[in-house]
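For this view, one protein chain was removed and the others were kept in their places.
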Amino acid sequence: MTRPAGASTAGTAGVPRSPSATGRNWRQVIRDQPLIPLIALLAVLVVVLEFASPGIVNANWLGTTLRSAIPLAILAACQTLAMLTGGIDLSVGAVASMAAYLIGTLSPSQGPLVAIVIAVAACAIAGLVNGVGIGVFKVHPLIMTLGMSLVVLGLMSVYQLAMVQQGVHIVDALRFVGSGISFGFLPNSLIVFVPIAVIIVVGLRRTGYGRLLFAIGDNPIAARLAGARVWQVHVALYMLSGILAAIAGMLLSGLNNTATVSLVEQQVLPSVAAAVIGGTSIMGGRGGYAGTIVGALILTVVTTLLNVLEMPEAVKQILFGVIIVVVAAAYTRVSGDS
Amino acid sequence: GSSGSAGGAGGAGGATKYTIGFSNAGGVGNGWREAMLCSAKAQAVKSGNVSKVTIIHRDTDAPGQLSDIRTLIAQNVNAIIINPSGPDALNPAIAEATAAGITVIAVDASVTAPGAYNLSNDQEQYAYLGASWLFKAMGGKGAVVYMRGIAGHPADTDRDKGFQRALAENKGITIANTAVTKWDPVTATRQINDIMSAGTKFDGIWTSGVDSNIVDALKGANHAYVPIVGADNAGFVTQLLNEPGLKGAAVTNPASIGGAGVTLALQVLSGKKPASNTVHVTPELWSNEDDAGKAKLKAAADATLPPTWPLGLTIQDWTTYSKPELIACKGPGDA
Amino acid sequence: MTASSAALGSRRTVVTTALAFVRRNGWTVALVGLLVAFLAITKLLQPNYGPAGIQGLAISILPIGFAAVAQAIVVIAGGIDLSVGSIMALASVTSAVLMLNNDDLFGVGVVIFVLLLGLAVGAINGALVVVTKVPDIVVTLAMSFVWAGAALLILNTPGGGAAPWLMAIISGPLGSPWLPKALIVLAVIVAVVWIPLRRSTFGLAMYAIGSSPLAALRSGVPMARSKIVAYALTGFFSALGGLALTATGGVGAPVPGSYTLQSVAAIVLGGVSLAGGRGGVVGPIIAVIILALVRTDLFFAGVDPNWSTAVQGAILIGVVTFGSLVAMRKVRA
Partner (left out) sequence: MTVVAPELLLNATDVAKHYGAVVALRSASLAVRPGEVHALMGANGAGKSTLVKILTGGVRPDRGTILVRDRPFVARSPAEARRGGVVSVYQEPALIPDLDVRSNLRLTQSPIEATRHWLAELGLPELSLADLVRDLPLASLRIIDLARALAIEPDVLLLDEMTAALPANLTERVLEVVGRQRGTERSVIFISHRMIEIAAVCDRATVLREGETVGVVDVTAGSENRIVALMLGDIASDLPARVAAVAASANRPADVRPRLSARNLSVGTKLSDVSFDLFPGEVLGVVALEGQGQDELFDVLSGSERPSSGEVQVDGAAASFRHPADAIRAGLVYVPADRAEALLMQRSVRENIALPFSTRFGAWGPIDLRSEGQKVDAAIKTLQIDTRAASEVRRLSGGNQQKVTIARWVAGGIRTMLCFDPTRGIDIGTKQQIYALLRDLAAAGTAVLLYTSELKEIQLACDRAIVIFRGRIVAEIPVADADEPTLLRAAYDLKPDAVMPEELAAETMSAEAAGAEAAVADAAVGAVASQAGSGGTQ
């Protein structure tokens, strides 16, 4: 049975070009390709950096910048994935530090491989508990992960006292991966990061699980009615987040040749900022990892810029905050439906 | 750990046994603070004169610490040792404690309450000593990278005073870059890398607390070593001894100040009051340039400890425990 | 309804009103019960616990108590303010710098000025949220850096001073030794601001915009203005928290403590829904007291202080999980 084509369009208003059509197209492009303005912003910052400190932008700079941005980008992956579902993971700092510290203390006695397995398992368990709390018991992610970070920090402090005799040994492989730079500009941590980035970027678009993350962030009721067991998605998500945090913790301990129970704490808020700057909506349902990576790079370059300019700490903090507001506001202006 | 319980049980009927409270207001998970607490416990055991050390320890500020001190008062301890969150803030509670006949000792930083004793690392002197050595090692001229702690933290402020004093005395020295590390290794590493990337020329580094990471960063970037001053942290001391071409010095900031506090408390309790209410533990400087310094570094070095742990494990005349006793971290009566 | 005697009717209304009160404020009532239980445990663990302990408790919860009220207001109105701790630091240093070496009268002026500053800073937060349409959590996270930076600009190390009367106003008891002034100050200030507010049309508007922004708009609630005022009030109470810091510490503290996240935890325990529109300020204040008592009790019970951090995290998770289980049961019933 066929119906005249007119029937389907009868329900919709005509869509003629309005006078501001070109303005809208420009917005549309930015909205569909948020990477373009982000990369432009990054480029501008790099130019400003070069002006601020002529000669700084070179291969060596590229290597160290990437190297610092990578752990941040991985932590920001945790935030991106959680934010897509409308959540957040404040426990990444404690969990990542736990991974670093466990490996540091266990590797002398257990060997690096076993130590890494234990550490990643511990982080996955912390993530599992987060996921069960959030997915099954419907605890707000902010509260659940905040509580989890206290639990992990407390347990690690207790553990630390028990392990003082063991000392901390940073596994050579982690040092190599975390801090090494090959060919003068390629940090070795790319070996870890590139596969992670590719899996996340592609996975978000082309896997059923990726789709579900967006779906849950957009409308959990709809996802449930369509047959998704939302709690499973949450549990998997926060476990994944725990494992990613573990990887970031390992890279950071390798990069800094240190493992302490609060090593990564200072990176938590920047990781949220990187995801926000990268265009992922904290309300869920919108965003992606490619933007987050650029966001992490932007934050890294901004930090370098502020370091190089020797801004007083107070000014640094103020500028840091202002940049987040301005970028996020620009995003909302462009992509929102004001 | 068995010595602790043995001491506690054996002395039960003997000499007077005191209970001591310890209030710490910061840095859950901070290695230096943990070492401080362990040293207090170890010294309490060693003294044989303490039946119990109760520790209130959490991340808090003045209001929280006020409450903690009052909680300790409610426990009827004989002495309270405080690592204070500020010089004046705790005075009301300290006054209540002294009024209740409790001996109050402030360690690490000082308090202004009249009845309290202060036993502290002299942070201004700490910075002055290191900076003076550094500027001399730089030949009295050149640019220094100045890596501070947490902006707004009292210890950081005191250290800045000492650093500035040394700077004023060395006209040839300029500051190449001032970085605020927040005592965070990750932040500090980023900063030194940025400074090197920017091509900033520097001839020496003074760093507050975060040190081995800075050496690692120089090494990682193939930057020539410059004279560097850090603290007596396990990782840095090992580097000073083993890194070829690294010229540097460690200034002691002993965490065993906690144990020293116990000793002072017991002295006061037994009637041996010190001449002044303020006792400074003067920092020492161990440089790897002279033999005396090297010997001290060698004696202190302990590669098995975590790199961020302080090595000033004992303070002469103030602590009597052995290193294993400290590391066991058991107080009187602890299993 | 059938006819019944007036007396019976009125008694029934008293009972039903009481029941309705308990039903609607179930969480707060349960919290009061929990508070009493913890006080009893404290007394059991430490028979010496008395006025001095209460005194210390009251002073220690004063800043976080104000912070929790601040957070509760904005969350009820459908927002969240991650800059509460930073505003407290800003207020603390501002008051300390201005009060140092000045007389009492000037000190009073300083207090008023700092409260106005809090209002202004909060209003800026609110205006940014309204104008940029960026989610509250992002705006206030960013502004937390800005206000913390501003605090550091004013004072880059703890310093300044507190007017003696300001310190006196919160230390010591009033009347009975069991009644610490700090608690009275908290109760009186919160009551004086909150009760009229709660009953005003603006109070309704606040709950309205938190509960359903669209319905609020259509009910004629001035959205932007209400949101900005809610944030301004949050700034106001944050400034009170900052003043409490100065008053208890005697100096201005430029580095914000962990008050922001603590305040979020406290309001959630106190029965405020992070989704907005539900809860009050009494629950959060009780939650703050309970959290402080838990720590004291853990200490009295001889628990290793490092464990107590973990235990506090577990309690936070546990209580909120319990609350959400109760809510789920209700939905099913």
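Points to keep in mind about this one:
Letters A, B and C name the chains as they come in the text, with residue numbers starting at 1 for each one.
We take it that a contact is a pair of C-beta atoms (placed from the backbone, for glycine too) under 8 Å apart; a residue touches a chain by one contact, two chains touch by 3 or more.
In this text the structure is predicted, and so the values were computed from the model without any measurement.
Looking at the complete complex, one finds that the omitted chain is in touch with A, C.
Contact with the omitted chain, checked across C:15, C:40, C:168 or C:215, is made by C:215.
When the whole complex is considered, the residue among A:166, A:219 or A:332 that touches the unshown chain is A:219. The set of chain C residues touching the chain not shown comprises 20, 201, 204-205, 207-208, 210-212, 214-222, 277-278. Residues 1, 3-18, 20-21, 24, 27, 32, 206-209, 211-212, 214-215, 218-219, 221-229, 232, 236, 285-286, 337 are the ones on chain A that touch the missing chain.
Operating definition for what follows: only the chains that are shown with their structure count from here on.
Viewed as a network of touching protein chains, the structure reduces to a complete graph with every chain in contact with every other.
Multi-chain contact residues of chain A, defined as those touching 2 or more other chains: 153-154, 157, 160-161, 313-314, 316.
Within chain C, residues 152, 156, 306, 308-309 each touch two or more of the remaining chains. The residues of chain A lying in touch with chain C in their complex are 88, 90, 133, 137-140, 142-144, 146-155, 157-158, 160-161, 269, 272-273, 276, 281-283, 312-325, 328-329, 331-333, 336, 338.
Contact residues of chain C toward chain A in the complex are 128, 131-135, 137-139, 141-146, 148-153, 156, 261, 264-265, 268, 274, 304, 306-314, 316-317, 320-321, 324-325, 327-328. Across the interface of their complex, chain B is touched by residues 46, 48-50, 52-53, 55-57, 59-64, 152, 155-158, 167, 171, 244-245, 248-251, 253-255, 257-258, 292, 295-296, 299-300, 302, 305-306, 308-309 of chain C.
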